[in-house]
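Structure in structure tokens, see below.
One protein chain is absent from this view; the other protein chains keep their places.
== subunit A ==
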């Protein structure tokens, strides 16, 4: 993190740079947080794969959400208008019938 801080103080690296990496926080349904740094043009499916591998889960068994909507295979931070330090929520399958 300290490295990035130094970077951000340098005036030549501006937020306007379409490909500047942003920090993304992935929060599990139990509240555990994992941080990623990702380019705005990189597909979020890569991040999803990396997260699943990190927590030891099958990527098909968890759902990634931004603003309460599922993230599609082709979505990138740019296509979703994500900002630095935004949060991606991880959820499990929802079922209901009422016992």
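Operating definition for what follows: a residue touches a chain if its C-beta (ideal position, glycine included) is under 8 Å from a C-beta of that chain, and two chains touch if they have at least 3 such contacts; residues count from 1.
FYI, contacts and distances are computed from a predicted model.
Going by its UniProt record, the hidden chain of the complex is named "Cysteine proteinase" among "GTP-binding protein ypt5", "Proteasome subunit alpha type", "Exoribonuclease phosphorolytic domain-containing protein" or "Cysteine proteinase". Interface residues of subunit A facing the missing partner chain: 29, 63, 65, 67-70, 72-73, 81, 89, 91, 93-99.
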